[in-house]
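The complex appears here minus one protein chain, its other protein chains still in place.
Right after this comes chain A.
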Amino acid sequence: MSTMIRPALSLLVLMTLITGVAYPLVVTGVAQVAFPDQANGSLVRDADGKVRGSSLIAQDFVGDAWFHPRPSAGAFATVSSSASNLSPSNPALATRVIDDANKLLVPGQGPVPLAMVTTSGSGLDPHLPPAAIAYQLARVAAARNLPVSTLQQLLDAHIEQPLVGPPVVNVLALNIALEKL
């Protein structure tokens, strides 16, 4: 056994130095030079340079004048992030969806998009499908006294369509653009 102790301990220390210290330091060094914006959290700053959030982390928006993100199981808490973990058969899920759908239903616009009444895996989902934004256009337009067509153009300009994923709209980016209109 004693012949095992030296290699076990020294290789553990060496691997700790290589994979636990050198490797993250190298990645950090390169990342901070090559992609400083992303490496530091994709922060969104206002004209004064104050941090107003991260383009990747959802913010809660209330009131008719803003586009609302998906509901959050963790009330948009970032430390720590959490999900509802409700099973599809759990009556609590159906009850919550029915309540929310009744509040959000807009007569004449068809059924409520599912993304607007379901919580995401992270509770911090920054995106909505374009249809879920379109469903809110009339409300935001009325609250801001803007023509729906203007908002429709804003929405169209914010749709991201990757080749390997569904089309999405970043709600924070959209609301920032909305504020500047």
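Here is the rule we go by: a contact is a pair of C-beta atoms (placed from the backbone, for glycine too) under 8 Å apart; a residue touches a chain by one contact, two chains touch by 3 or more; residues count from 1.
Operating definition for what follows: contacts and distances are computed from a predicted model.
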{"item": "UniProt protein name of the chain not shown, from \"Pyruvate dehydrogenase subunit beta\", \"Potassium-transporting ATPase potassium-binding subunit\", \"Tripartite tricarboxylate transporter permease\" or \"Cytochrome c oxidase subunit IV\"", "value": "\"Potassium-transporting ATPase potassium-binding subunit\""}
{"item": "Residue among A:Ala39, A:Ala138 or A:Ile159 touching the omitted chain", "value": "A:Ala39"}
{"item": "Hidden partner interface residues of chain A, rising order", "value": "1, 4-12, 14-16, 18-21, 23-24, 26-28, 30-32, 34-35, 38-44, 50-54, 56-63, 66, 70, 76, 78-91, 93-94, 97-98, 101-102, 105, 111-115, 117-129, 161-166, 168, 172, 175-176, 179"}
